[in-house]
Structures are given as structure tokens and as C-alpha cells.
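For this depiction, one protein chain was excluded, whereas all remaining protein chains were kept in their positions.
Which chain is which? They are A and B, in the order written, and residues in each are numbered from 1.
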Amino acid sequence: MVGFVVGLLVATVQSGSSLIYASLGELVAERAGILNLGVEGMMLVGALCGFVTTVVTGNPYLGFLVGAVAGMAFSSIHAFLSITLKSDQVISGVMLTLLGTGLTTFFGKPWVSKSIDGFGRVTIPVAVKLPYLGPALFNNTVPDYLAILLVPAVWYFLGHTNLGLEISAIGDDPETADTMGVHVFRLQYLAVLIGGALAGAAGAQLSLAFSKLWIGGMTAGRGWIAIALVIFAQWRPSRAIVGAYLFGGISALAIRTQGISFAVGHAFPFAGVINPALAFLTNSIILSTYPYVATIIVLAVVSQGELRERIGAPNALLQAYSRELD
Amino acid sequence: MSPTIIWPRLTGSVVSSVAADPDAFLELRGITKRFPGVVANDGVDLTLRRGEIHGLLGENGAGKSTLMKVLYGLYTADEGEVVLRGEFLRLHSPQDAIEHGIGMVHQHFKLIPRLSVVENVALGEREPAAQFRGRGGLVGRLGRAFSLGLAGPRQRIRDLSAEYGLDVDPDATVLELDVGQQQRVEILKALYRDVDLLILDEPTAVLTPQEAERLFETLEQLTDQGLTVIFISHKLNEVTAITDRVTVLRDGRKIATVETADVTRAELAEMMVGREVLFSLEREPVPVGDEVLAVRGLHADNDRGVEALAGVDLTVHAGEIVGVAGVSGNGQKELAECLVGLRRSTAGSIRVLGDDVTGRPPRHFVDVGISYVPDDRYRFGCAPALSVRDNAAMKDYRQPRFGEHGLIDYGAMVAYAESLVEDFDIRGVTDVEAVHAGDLSGGNLQKLILARELDREPKVLVANKPTRGVDIGAIEYIRERLLEKRTDGTGTVLISEELDEIFELSDRILVLYEGEFVLETTPDATNQDEVGLAMTGVRPEDAADAVEPAAGGGSA
Partner (left out) sequence: MRLSVDVSAREDIPPWLAYGAPVFTVIAALVVGSVTLVAVGVNPLAAYVDMFVVTATQPFGILQTLTKAIPLVLAGLAVYLPLRANLWNIGAQGQIYLGAIVGTWVGINVDGGAFTIPLLLVGAAVGGGLWGAVPGWLRAVYGVNEIITTLMMTFIATLFTNYLVRGPMQGGSGNFPQSASLPQAAQLPFIVGPLHVGIVVALLLTVAVWVLIKRTRLGYEIVFTGSNPDAAEQAGMDRARIYFTVLVLGGALAGLAGVVEIAGIQYRLRPGFSPGYGFTAIPIALLGRNGALQVLVASLFFALVFVGGSTITVNYGVPASIVSIIQALIILFLITAEFVKQYSVSLGIERAAAGASVGEGA
């Protein structure tokens, strides 16, 4: 049992890292008022570019960097379309996912069978001996550690720097921010590019640290989960990491419980009803739906009146800002 | 004691012929600003003395906001100059204005509710953390971007707060503050940037009387410290209580600048509100029928959750027009919306022909025979992107003549739309299907909306500022049609700011001020001055006081 739990925790952390990167990136973009539905495509772009770089140069650090830069470059299309052209952000994002998926599958074919060493494990002595948490948190790859460090970094950036303050202001009320002298467009670009860079890094983490290979579509919906995560986390970095590990944990659990079935004893009251229900609810595939279900529930709850103001989405999310001249 | 009045010039010209006041701190000379179809400011002169509270008085549409937006850099005047301390100013943006020491507190606050007071005030200033302060070059810029030094601003806010008696907690979240406190944060924003001149745009529109008192104390403290204040308002009581001098604008022109102490409220009201009657219409006596609309004890909140209607009673009979006079912002919008079902009242009842419709959805109001001509015609009156045909049938599309069994007979709709265009002389409609409502001019669109609402023989018609923003020819036409409906037996609630319209059309007059009817009378029993005074908050009982010289306010 202990082994199972430890194994689960380890897998959770590793699975969650890419979610942390991607969701933090999306969080920043959305805080500036731009919804980026292209995360999945950007992750794949980052994954492929990072992988190719590592195969060619043998240096996973370089690969990781290139992956992030590639994601950022790809997201500049979304930035241009949404901010400068004020096009519909939904379409732009969804199409970029389609484009990213298509392009990476297309150009990635020759790289499918390659293998790399990727990021090795870096063990932190002493800490790794902690029960349960030790092996989960302190025996991972550099990108995993970086992901954890990124959370306070983003929190600090958004809440305790002038840039972050201005970004938050833009996402709530771009007109007021503009009146106060904030460069709305520039900062929106910055936010989207950060989002793209982190999405690219998320993908690179997958191909260089988590799986150490490349397959078309390898992100398997993580980009969409990251988008859901931002809402689930109510746009707060501290909650994003919790959500990332939660959602990551669910997918890790789903894999691990594939052969296992949960049931109560026959003598248990209502066993006839409970057991099939349990079997359904703990089925590994059904488990994988929980992040999405949870997000819908959170959204429904939060949309009830008062709560909307307290927590809640950046007010100007999805609105294209244009300075109205008289 | 005769008032010192500077008589208005009737033409606009670029060079001002008024001698420069030696005490002048700020001068606006001959400011003219035009928009398509209207001259918002026509050769306006304004001179401000340092340390005074200067009131800018006028109805909506008089040009007060436009003038201040010119001063604040949001607009550029077509003609005229702004002179500050003897220097000509070229203002292209609010940032320019702030740099020259001109600050503005808007009617709709520019605050981010999620952020704290200090964050709101310091936004855009890029105050870095202590170690980066004053550093130049790349390090300085990065420091300013990537750090946040709120300690300095926080202290400064505390200091300013103490100095001016503002009592604001820098770390409070704006969301948690009440309206009065939020306004003080707006004032702080300006003070933080070292303004010498503070413009307040209708500051008491959102405040309770107690909060307004508090604001006045604050303004006195500000001017004691040497700040100059422009106080834009339409509320006569307040302007006379707080200002040193008052400038009255009307229809884009300056009527006069007077010392507050030298003028009576009645005189100010007359300057603000009187105008020649444009045309006179025949209003024959019509036998008044049964009660068609009965409103009792109606309370309603505005969009911000503040009470806008504080218990109104209203009765309308068939064949009568009840004019509700008042300056907008006193509950008119909320009254109109309650009467058509768009807004839920918080207390009270509405009955139409005896039928209690309180709390029912808008559809019920439509079905029961209420028609609505809203003041915001593009938002509530039509779908600008849809055709004239579709907009003509907006209210009645459910009627059998437009189709049965859930279908629509667009041929019938086209015929109907065309008949409306013809009957109501709507210009600019070559093809009811090809022309969109948004393509029509303001006057013609209003005629279309009116046509639609009147043609259905409503029992009750709610018309909110039906002739606002409409050209002269259409205005006369619309008023005639309203009278025609009155003869047909419709009971009309006419909400308007235009006194001549109220007097011309109404059988009874009610004045709405701060959510209550403060005067109920008939055109024969009163005159425009009395009603005008009531519109600005002076009740008839107090009217006698209003013809005494005002007490004057602020520091001399």
C-alpha cells in the first residue's frame, strides 16, 4: 500500500509539472484579459522543438529553452490576431491548436522513433528521505523543480511588481488602466507571450523529462486541462499548483487503478447498487473526466451572484480593447 | 445688491475680447467644440481664480462635460485656447493634463475594485522598491518594472489623507469601500499627482446627502490649502452652498459668471433652464377616462444597488399625459424600466387597468398593452444591425397578423413596416428589408420606434426623453403624435428634461428629484421657473428662500 501511495505521489508530481507550466502561462494571459485556447497547440510546438534540439545537440537544457522560445513565437500569432486585429479570441485560439497539432504531427514524423537521454533525476539529499513527500518531491528532474519554483515567482510577479499590477488592472478594466498611463497593448502582448513561452516549456517538459520521446499529439489534452485549471484555480497561482497536482494525481491514479476494482462486501447494505456505481466512478477512464466535471461545477457555483465579484474572472476577459476617440 | 453678470456673446470667435483677470489662474478663451450635427461648446470663456471653488452649472447637454474634457485633454477644441498661469496649453491626453497639474474626478469612477487603494492610486507611476528608487538606465527601468514599492505611496497617501481630511485606509480593497470613500480615493489619485486644479464631474450624483456634506468639507479643506476646484453640477442647492463663483452654461454657450453670494437660486435656475418656446402646439382638452396605470409606493435600486426610487406614487388616466420633469440621474431611468418590466422594484406595486403586473416579466407588460420609447434607443429601442422590417415588428411579432402557428409571415411584416414608414414620414428608408435601423438618422430612428410603439394602440405609453438628440422637424412631429395618442385615449407617462416639452404636452406635471416626486401640479397652476427650481431640488415651500441671495460658500 505504501509503495502504491508513494508511486502515485511521484507520478502525480511529474505529471503535474507540465500542467503547472501551462496553467501559469494561461493564468498570466487571462489576467491581462486575453483568453488563449491555443495552449494545446503551443505545448506541442514546444515539445517538438525541444525534442529536436535535444536530439541534435544532446543538450536538454538548450532543448528546454528552445521549446519555450518556440511556444512564445507561436503564441505571437494569437497575440497579433487578438490584440492588434482585435479578432475573436476563441477562433484564433482554437485554430492555433489545430494548426499547432497539425504542424507538429506533420513535421514530427521523422522524429518519432528517436530517443534521448533527456533530463536526468536530480536527487536532493536528506529531504528525499522524508516519508511519502520525500521521494515525490525531491527526486525529480530540473524542469519539475523549476515548475514548483515558478509558482511563487508568478505569484510575486502578478501581485508584487509594477508589471504584474498593471497586467491585473488591464484584465479588469483596460480603459481605466489606459487613463492611468498604462501601456495596455504592450502589456497584453507581454502576457500572451509569457503564456506561450510557458506553454512551450510545458510541452518541452513532457518530451524531455516526463516521457523522453516524441509522438504526435503527445500532450493528450493537457493543454485543455490547463485552461480548465485556471478557472478551477480562480486565477490564483497558489491554487493553480494545487489544481495541477490534483488533476495530475487523478490522471496518475487513473493509470494505476486500471486493473483494480473497488467494491464493498456483498453483505454491505445496498451493495447491489453501490458496487456498480463504485465500479463506474472509479473506472480509470471515468476518473479522467473529473477535472472537467470539477471545472464545470466550480464555474456554476461561482457564477451565482455575489461570489462573482469576490473571486472571479478578470472582468474584461475576452473583450478586445480599443481606445475610443471622440 | 445687484449681481455682477457678464453678458453672453452671441457669436463664437477665436480671440477673446474679455480682459484678462489679473488673478486668473486658468483661462479658457473662446472654446468651441463641434461634433457632427451639434455644437457642444460655442465660444465659451471661463476664468478661474486660484483657491476658489468654481461651479459649472447647466442642464444635461449644456456642454459642461465637453468643456471639461477639453480642459482635461480628452478632447481637443476646434477653436479657442487654454491658458494656465499665463502659458498656452496644448493638451493631447489626460497625462498631459496631469503633468500640468489638472486632475479630474469622473462621475463614473476609474477604479479597479479588485485592487487596494494604494495600488489604484499608484497605478501607472511605476514606483519601484526602495533600492531601485532614483536609479537610471537599464537597471532603473528593470527595477521599476519588476518590483513594486508601495511603502512610499502608502505613506504619501496617509500624509495626504491627514492633510486634507480624507480618512482613507491605503490597504483597503476598493471593492470594500462605500461610494463616498471610493470618491475620496479618486480625489487622492489626483492629489497624489500634485494637481493644482481639481475638476469634479457631478460628484454628488452617487452620494447620499450625508456623504455629500462630507465631500463639501473635504473641498473646503482642499481650497484652504490652495487648490482650485471646478464643481460641475446641475443641483442648484449644492452649487449655491459650496461655490464661490458660478458659471452657467446653456446650449453650449456661457450665459454668465457670477459671484455666488450675489445671485439668487431663482436667477440661477432661470439662466440654466429658460429658453424660448420653439413652437406651440394645440393641446385641446380631452375627457379624462379611467385609471390605466396606478403605481403605489414604488421603490427600486439602480444598477449599483443604491436606491434610486424612494417611494413614488403615480396615477395615469386614459387620455392624459403625465409629464415627469427632472434632470436625468434622479431616478427617471429606473422609473421607466420598472413601468415596462425591465427592472424589478424592491417594494411597491404597479397596476395596469386594475391588473397587478408587479414582478412580471417584460413580455407580460407588452401583452397588457404598455408601449415603451426608451431614452437609449440604440441599446433598448432597436437592433441596429437588423432591418427596418425586423425592428418594426419588434413588439408585435406575436400577433396573428404576422403569422400563425409559430410561423412568421414576412410579407405582412414588410407591408406593416412600409405602412409605418409612410404614416410616420420616416425618411431614408428606400427598402424596409435592405435598410438597417442603425443606418437611419437619430430622428428617423426615433420616428420608427415611436411608430411601432404608437401604432399598436397602447393603453399606457412610457416615453423617456422621446425628443432627445432629434432634429427640430422630427421633434415637432413626435410631439404632435403624442398628443394624437392622447386624444385616442392612451395614458402617457412622458419623462423629459425639456421644460417646454413638459408644459406643452402634459395635462399634469410631476417633478422627480432624488427618487421622489417633489412637486405635483398642472401647467396652468405653475410656471417654468417654479418647475425648474423644483427640478434642481428646491421644493415650493423653500422657493421663497430661493429668491433671497444665496449664502455663498467656500473660502472668499
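The criterion applied here is as follows: a residue touches a chain if its C-beta (ideal position, glycine included) is under 8 Å from a C-beta of that chain, and two chains touch if they have at least 3 such contacts.
Treat the numbers as computed from the prediction; the structure is a model and nothing was measured.
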Among listed residues B:A130, B:A151, B:V306 or B:A385, the absent chain is touched only by B:A385
With respect to the chain omitted from the figure, which of A:S76, A:S238 or A:S303 is a touching residue? A:S303
Out of B:R34, B:R49, B:R193 or B:R296, the sole contact with the unshown chain comes from B:R34
For subunit A, which residues reach the chain that was dropped from this view? 35, 37, 77, 81, 85-88, 90-92, 94-96, 98-99, 101-103, 105-107, 109, 216, 221, 224, 227-228, 231, 283, 285-286, 288-289, 292-293, 295-296, 299-300, 303-304, 325-326
In the full complex, which bits of subunit B touch the chain not displayed? Write them out. 33-36, 75-82, 88, 90, 92, 340, 342, 361-367, 372, 374, 379-386, 390, 393-395, 397-398, 403, 406-408, 410
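Everything that follows uses one rule, which is that only the chains that are shown with their structure count from here on.
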Note: subunit B sits from subunit A at a C-alpha centroid distance in Å of 47
Residues of subunit B touching subunit A in their complex? 35, 69, 74-75, 94-95, 110-115, 119, 122-128, 144-148, 175
Please name which positions on subunit A make contact with subunit B in the complex. 157, 160-166, 168-169, 172-173, 175-177, 179-182, 309-310, 326
